[in-house]
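Apart from one protein chain that is not included, each protein chain of the complex appears where it belongs.
The chains carry the letters A, B and C, assigned in the order they are written, with residues numbered from 1 in each.
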Amino acid sequence: MNIFETLESEVRSYCRGWPTTFDKATGALLYDETGKEYLDFFAGAGSLNYGHNNPLLKRAVIDYMLGDGITHSLDMNTAAKRDLLESFEDIVLRPRGLDYKVMFPGPAGANAVEAALKLARKVTGRESIINFTNAFHGMTLGALSVTGNSMKRSGAGIPLVHATPMPYDNYFDGQTPDFLFFERLLADSGSGLNEPAAVIVETVQGEGGINAARAEWLRGLSDLCKRNGILLIVDDVQMGCGRTGPFFSFEIAGIEPDIVCLSKSIGGYGLPLALTLLKPELDVWEPGEHNGTFRGINPAFVAATEALKVYWQDDKLEKSTLAKGEQVDRELTALVESHPDVPMRAKGRGLARGLQFQDAALADQVCKNAFEAGLLMETSGPDGEVVKLMPPLTISDDELEAGLSIVAKSVKGVLA
Amino acid sequence: MNIFETLESEVRSYCRGWPTTFDKATGALLYDETGKEYLDFFAGAGSLNYGHNNPLLKRAVIDYMLGDGITHSLDMNTAAKRDLLESFEDIVLRPRGLDYKVMFPGPAGANAVEAALKLARKVTGRESIINFTNAFHGMTLGALSVTGNSMKRSGAGIPLVHATPMPYDNYFDGQTPDFLFFERLLADSGSGLNEPAAVIVETVQGEGGINAARAEWLRGLSDLCKRNGILLIVDDVQMGCGRTGPFFSFEIAGIEPDIVCLSKSIGGYGLPLALTLLKPELDVWEPGEHNGTFRGINPAFVAATEALKVYWQDDKLEKSTLAKGEQVDRELTALVESHPDVPMRAKGRGLARGLQFQDAALADQVCKNAFEAGLLMETSGPDGEVVKLMPPLTISDDELEAGLSIVAKSVKGVLA
Amino acid sequence: MNIFETLESEVRSYCRGWPTTFDKATGALLYDETGKEYLDFFAGAGSLNYGHNNPLLKRAVIDYMLGDGITHSLDMNTAAKRDLLESFEDIVLRPRGLDYKVMFPGPAGANAVEAALKLARKVTGRESIINFTNAFHGMTLGALSVTGNSMKRSGAGIPLVHATPMPYDNYFDGQTPDFLFFERLLADSGSGLNEPAAVIVETVQGEGGINAARAEWLRGLSDLCKRNGILLIVDDVQMGCGRTGPFFSFEIAGIEPDIVCLSKSIGGYGLPLALTLLKPELDVWEPGEHNGTFRGINPAFVAATEALKVYWQDDKLEKSTLAKGEQVDRELTALVESHPDVPMRAKGRGLARGLQFQDAALADQVCKNAFEAGLLMETSGPDGEVVKLMPPLTISDDELEAGLSIVAKSVKGVLA
Partner (left out) sequence: MNIFETLESEVRSYCRGWPTTFDKATGALLYDETGKEYLDFFAGAGSLNYGHNNPLLKRAVIDYMLGDGITHSLDMNTAAKRDLLESFEDIVLRPRGLDYKVMFPGPAGANAVEAALKLARKVTGRESIINFTNAFHGMTLGALSVTGNSMKRSGAGIPLVHATPMPYDNYFDGQTPDFLFFERLLADSGSGLNEPAAVIVETVQGEGGINAARAEWLRGLSDLCKRNGILLIVDDVQMGCGRTGPFFSFEIAGIEPDIVCLSKSIGGYGLPLALTLLKPELDVWEPGEHNGTFRGINPAFVAATEALKVYWQDDKLEKSTLAKGEQVDRELTALVESHPDVPMRAKGRGLARGLQFQDAALADQVCKNAFEAGLLMETSGPDGEVVKLMPPLTISDDELEAGLSIVAKSVKGVLA
């Protein structure tokens, strides 16, 4: 038994599916201690959109550190934070015509969600939140209460309340009109639904199985919220920062959520950073009413700023992501079509892609085969029935092709 | 208006008390953009026990990054994580005869607390937690529910339940026996107290006003928990890692909590890291039942490992902290004694020290004066009535003396 | 201002729609202090199925009282209680092949519901309850949490949690298959629905607007519960005791709920009595784990026993109720058909009937007109859009006809 097995809690999980010890990583490649190379179709669960140890970002971070730039500053004003705020305004918000204030809620996506829920409740004076089937928003108690996975929910040890799940887009395979149930419950004063403070939604559900909501469904949701005085929170922690093509995943729908949660790749380099964006009129916080020790990690600010400057001053990354996404989709679709007798489905948007099996054991085996062949992929979906493909956005065409080739072989291996 | 005022949320707080823009920092010194130097009696709210940009830790981190050591790995096995686990076992646990498993619950102290609460509830099948008056455990919903501050609690927007506050040590200035109320409620099957899963306690309450519990009170609490089948959680996020002298703040009491929360200075360099330590028999987690994107930040592992190796292989830091703490206490006590007509009180343990005023406005003004004179200190306590002195443990004697001199002048300034 | 206006709380309600002072009552007739006679299509909200001051029941009660039969006995054994239990077994349970234990949960329907919810949670170890849109189960906190009406829910002053509303039969006018949403949420381990302890349902929703669930829907619900290990609670407080024809309203579906709530007319004479019936294998209560001061009102036991003996030893009342119900339905249907341009709908089952308007103001005016003409009816439904016809089951044909004639005139009055 190694020290991971003897000393680390049983709660550890990724190390079980990928039983090796990693050491180094660059771009779309990881290396274990034996030097074995792995292609990365996982990207830190969406935290590494710009690849491992991206050299441009690394340079910026190391220069900052070498110059003794302040590392840890809570919410003091720092030069690095100013650079980030200015870049975020100039490169992200203003060109998109978005008017948000920026809150630093703590280091992780769950903090961005916790702050969003608090704020929605404080602003509206209501407690109830509408979430969606197969949502994933985090593991802290507030975020967990709006997360769908029953195993993770049971970890809370208390009844999770104040959230009511509504069917996500296409939950009934088109059998019912969008929002049929939700609209009716809201309109009916006898429905028993507690009046919601907010709706929280992912535009593409990553953990939930790479379920991509249609733009018209997102617009319908936004309209529904406006008509009913409900705040709309988009959790763009995994799908933001270009994962689906545009910087914000909701841009395709032309909507403006009241609150937006960002984390994972916003920090650029895999360093913890999270932002909660809020409409200026919602900024009713008292100073310090929400805080957190690690809400000012300046190396993450530096990497985040550099990532915005390098990748988001033009539309090259967005176009490349869309193109690569199309390529992944084509190959997954071809795989599906070449096995007409096996129920499979290609899913997703941009570079958040999935291959859904009916039998979760097959998906699991595909990932195992891929690992053996040197490719990291995880499953997602309620039963782990979806093979999830999320390479870094900066992956090269050759690497992408090599990875897809392993995917194809891995799938064929389980279907043989 | 600068961009912090126009773009950042009103929730920002430290920047209000320290109205400048910081840029660089080393050891116990920060520098703002104009080059003005500030002595640091704040230490990142306890995250910078080894000082800003500690050169030994910086070297290790930068070397790791330059070598393309993997940065972000969730809970995969990595070489850097193995080093940390081994060092933690060899340097921290084994010499102290402590038997814990280690959980990586996410990047921040609140994650360590959320995981601890979940686990205590899961293990016991009970929901209720006992916390203490003026406790601070974090801002996520689970952690906030066991936090005392009413302004912060009101931010939740929902009623915070499942926690019952008990009086902290000396809450009644010695009028009542320790645990009088708590013991009686537990013993009385008609008391109406829900049977607790766990007690969560800080050995010294930092945010609560530098209230230091006596060793015998901590022992009494530990005994009470054992007798009643209640798990004892020590939140050592702020007071651990040597802040009060020994590595764990509870060592002075000779107790062994069931669960221990670490964060802040465990990462060494101000990079987000948190650990939840749990007795092996409590390790009932399902794989992945608690998770988090930023629970594997390898530069933080590297800095943490280096900090353990540099500072905790012998007792030099511990002794130095105790000595410096005594020095601070002597000077605060002298200040108190030199103003017999002003109700003040010197408080604390190790290098977690406080000067309590009756009038919170005085404490606030002391910190303002100190800032003007180039010293960073914050207030704590329910009304901000305590000036909080928490320099880096690695502060030099001269710096400490210089800081204390500013403290003395700042106090005299408000009392003049 | 009279004393009702000066001394009684603003919460009073029925006295507002029927602004007179009642004095005497017999059968289907009430009399106010001026001697004005009112036909009763309200029947104590379902508590007076056998009419006001039913002479047979009155005789039994008065004889019992004159003989100094014990009046108030909590859950001591009494002769009157034995008679009730024996009659309930012989006349109600055994002939229907039903195997239940009987619990006396307190005097009112809400107590029967509170006990049912407690028991379901205790047995299953789960907290969550599924209720239905437009459900009404009572005003105490447990019962209110599964009640739909938003005005009544807001009276709680705390967030009502642990209940999730599902669409009642025909909630979407046949657009969706039965239980589409419910089944899918249960089957999907990522849905975010807390695993339910129980479903609570009314077979006909009285307060909700006289919505009658189809027998096949009830069977579907029963099957769904069995398949998923969820307890089925039928709240037969208003629709039991023959209101819809058979003694239990669920008999038409051939189902056997796990728990049944009875109150209102079970006491026969309008005296408070409630029963919770439970499958023997669910009887896990500790002695006294649920109690209540008024759970042993012997005059109510006596009236209840007499009512069973008089009305339920044969099927005359059931047949008569069904026949009268058909008559009401015919006349309501004729009313609807004679006004093809006004959206109206005849609803209900047995002698629980409703006339639904699109415009709630019309329904309200119909009841006002009827009151002026000497007929008591209330509205129900989320917005009060349904005129509710619930005469005593023992109403004479002439009285019923006279009442329906007033209904017709009252409707025509508002549509003129």
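FYI, a residue touches a chain if its C-beta (ideal position, glycine included) is under 8 Å from a C-beta of that chain, and two chains touch if they have at least 3 such contacts.
Every value quoted in this text rests on a predicted model; they were computed, and no experiment measured them.
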Sole residue of C:Asn53, C:Ser189 or C:Asn228 that reaches the chain not shown, by the stated touch rule: C:Asn53
Identified contact with the non-displayed chain, of B:Gly270, B:Gly325 or B:Gly381: B:Gly381
Missing-chain contacts mapped onto chain A: 158-159
Sites on chain C contacted by the missing partner chain, in the whole complex: 2-4, 7-16, 18-26, 30, 33, 44-48, 52-53, 58, 61-62, 65-79, 81-82, 85-86, 88-89, 101-104, 106-111, 114, 117-122, 125, 127, 138-143, 145, 151-152, 154-159, 162, 197, 237, 263-264, 269-272, 276, 278, 283-294, 297, 299
Hidden partner interface residues of chain B, rising order: 127-128, 131-135, 146-151, 153, 159-165, 167, 171-172, 175-177, 180-181, 184-185, 188-195, 208-209, 381-383
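Here, only the chains that are shown with their structure count from here on.
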Same-residue or different-residue interface between chain A and chain C, half as cut-off: same
Whole-Å gap between the CA centroids of chain A and chain B: 30
Centroid spacing, where centroids are CA-atom means, of chain B and chain C in whole angstrom: 58
Rounded Å distance, chain A centre to chain C centre (Cα mean): 49
Junction residues of chain B, two or more chains touched: 158-159
